[in-house]
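My questions all concern the structure below.
The other protein chains are all here in position, but one chain of the complex has been omitted.
Here is subunit A:
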Amino acid sequence: MPIYIAKRLLIMVPTLLMIMVVGFIIMKLPASDFVSQYVLRQAAQGNTGIVAQQDMLREQFGLNRPLYEQFFTWVVNFFRGDLGISFSDLRPVSTIIMERLPATLVVSAMAFIVSWGIGIPLGVYSATHQYSPGDIGLTAFAFIGIGLPDFLLALIFLVFAFLATGDVLLGLNSMQYVNQPFSLAKALDFLSHAWLSVTAVAFTGTAFIMRVTRNNMLEELGKPYVMTLRAKGLPEKVVIWKHVFRNALHPLVTLFGQVLSFLINGFAITSIVLNLPTIQTTYLQATIQQDMYLAGAILVLIAVTVMVGNLISDVMLAWLDPRVRYD
């Protein structure tokens, strides 16, 4: 097992390099670059003098050097721990990411805990009470949850919260706390804002996890071994939780592999719609502006979480299911 994990970790290095190559090429595909976009924006605001500084800016950012040189400098520095600077705000990429990460993780982790913590028990209930009024109600809830995109739900909540309290719950903190150091008051203010996006995202997530759980449970409940378990005179609770649920976990564990990347990349659209200071909004802006070191670093971060997440879910599957073999 440790050898297997070591192998998988080792394979991640070339995989990551491939991702960096592809990501770099895609960022370089457009005819424009960060500087040309920047100059256009400035010119539109009447600052025509900037046009003359184009080449100087390019030189400063290293954008005038040959592509392969730019790429290798980026990769080499990257693996040394220097992620480069953001063109748009001239601070180190690592500083920006560290600034955005905590809020992102808190909001996503809360949404994750709620959707799995509620979705799984409801799914089991639904499956063990198939076609009961409770199951039918939950099924209706699930269709709404899955059918309505989370950002739309967030908007609906936003409107209702505004009608009820007069507050516009955009962002994750009220104006007076933005850019303030951490304090209890700020944390409470954070929660009073975050519930909206968390609930919206968790609503969809709960509905999804519930349906997956229900389907798996129903499939397992129909298998012959369940009758053997009951024929043994085991209490129904043991039949369901010790055996059927454990068997039904298989697809959930596979899904769990995606959770890590969800934590970082989970609800981009909601973030943008609600203007949340999460890493997703940064990622989108950086990509649009061709702020390539910032966008590249976030891309790598997402890639790493996907790979590590898959590894974790594979290890969990092997632990869960004696039939799973790895070499």
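Definition applied: contacts are C-beta pairs under 8 Å (C-beta built on N, C-alpha and C of every residue); 3 or more make two chains touch, one makes a residue touch a chain; residues count from 1.
Here is the rule we use: contacts and distances are computed from a predicted model.
The listed options are "Peptide ABC transporter ATPase", "Protein-glutamate O-methyltransferase CheR", "Sulfite oxidase-like oxidoreductase" or "Acetyl-CoA acetyltransferase", and the UniProt record of the chain not shown names that protein "Peptide ABC transporter ATPase".
Considering the whole complex, the residue from A:65, A:91 or A:223 that touches the absent chain is A:223. Within the whole complex, the absent chain has one touching residue among A:22, A:238 or A:288, and that is A:238.
The missing chain lies against subunit A, touching residues 130, 223-225, 227-236, 238, 242-243, 246-247, 320-323.
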